[in-house]
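One protein chain omitted, others in place.
Up next is subunit A:
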């Protein structure tokens, strides 16, 4: 037998992977730099199919990267910048050690910097790609913009984040792109539809953070570096798509209105403009001052059949959306000082409402409390001290619920001091068989245009229906049990007779009137079907049986959970009712 002996682990999948340490050595980078590079370039490890083969027979846990990815990193200009930076730090240290201050100054001036524009372009070749991935960027920027300037990161970063988020919010207001909002215990979720992409972001509540010690802020800062660049470019493009000036400028008309005498007391000149922007109360300046937006009409094409239905559905959706965009048109809100101003101002403006607040709360208030035309006054206190007669005093949840329901809800449930109805997540879409809280049913009925008075009855009925369904589910099991019971009883009778006979007693001759067995044909049919199904399931192949069992297990668990929630709700409602009765007595 001739030929060279084949060596192990030199061909096959081993050649596609490289361990992290080897990759690091190949790139000649330190671990933090390698990490930073991976974050910026979006390189992540790969899990090989056969770990042991790739690991050259060892089973030690290792992180593997695709060798292609690492080769791709080799030509990255930023790697050179990283090395420059290392040299710079070394020189700076040396200069400090020798107390050569002029050298220190000179070095500092020549500190190597890098830009991430080409990386953004490379990672997101088209604008839509970038837009799709913007969720995390927004979350991160909103988080960083709430940081105190305490040295967890550079002050410039915080300012940049703030600027970018304010620009983003202004865009959403201008485009009226907001769709859903949700007040959670973590913060406030917003969902906007920008160019057909659903973008969700989470804004923390405006409190100072107590910074955890087990978080690596370097990693977060690197991500933020990337995200701020990305968000900046996206903002630029979005502003231009709406014919808005970028960096944003306030409308000249609005700006005049906002001019106040005490402006200088409020903030420095440099910060003042950003603050005014972040007040979100004024519209932005356009590049071409167009009169009014023309509403785009859907083009009509002659279509038939299913396409027709689809088209109609789309049209309906479009109409709904248009209606939602004008949800608060003509309403005038006033925010009391204890409500979250930024969030409320943002969402109200997004849906066409006018909003203002006390002059001392923030810059940019447009009208006073005493204004006659205010329709809704948002208060988050048990009672308001002075009440004007021609406006509703409501709690802030009303605004959020209205947006999620896409209609202006009745204000009765949201008056001051009233126990609020539960705030539901707009992101949950119940499928058939899922649990739906009764409040959601109510809102859906309102959306359909039914009156709330009838609702309650319906609700109860529906509850009953649900119960029945449950019972039916149980019935299947019970039927089988019953059958067995019947058999058993018959056998018992026979046994008795047998006994009597074996004991030599003559059987008591007695004729008892027989009972007609009323057979329910429907039930029989059902039984037959169930039996057929059972037999068929028995005949399944092992693989399919496994899959089937798994699916059925998941379904059953879902049903069980739904039932549990219903039961819990019922118990709660009963307890409430009992309480009410007691208090009445």
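Before moving on, here are some points about what is shown:
We take it that a contact is a pair of C-beta atoms (placed from the backbone, for glycine too) under 8 Å apart; a residue touches a chain by one contact, two chains touch by 3 or more; residues count from 1.
Everything that follows uses one rule, which is that contacts and distances are computed from a predicted model.
This complex has a chain not shown, and the name its UniProt record holds, of "Hemoglobin D subunit alpha", "GINS complex subunit 2", "Proteasome subunit beta" or "Ribosome biogenesis protein BOP1", is "Ribosome biogenesis protein BOP1".
Touch with the chain omitted from the figure is made, among A:211, A:523 or A:577, by A:211. Residue A:127 is the one among A:88, A:127 or A:367 that touches the chain not shown.
Within the set A:419, A:493, A:520 or A:583, the residue that contacts the chain not displayed is A:419. Considering the whole complex, the residue from A:106, A:149 or A:580 that touches the absent chain is A:106. Where subunit A meets the chain that is not shown, the touching residues are 35, 38-39, 42-47, 63, 72, 106, 109-110, 113, 115, 117, 120-122, 125-127, 129-130, 132-133, 135-136, 139-140, 143, 160, 182-187, 189, 200, 204-205, 207-212, 214-216, 219-220, 223, 232-233, 235-237, 240, 246, 338-340, 380-381, 395-397, 419-420, 422-425, 427-428, 437-439, 491, 498, 502, 532-540, 544, 547-548, 551-552, 555, 565-566, 568-569, 572.
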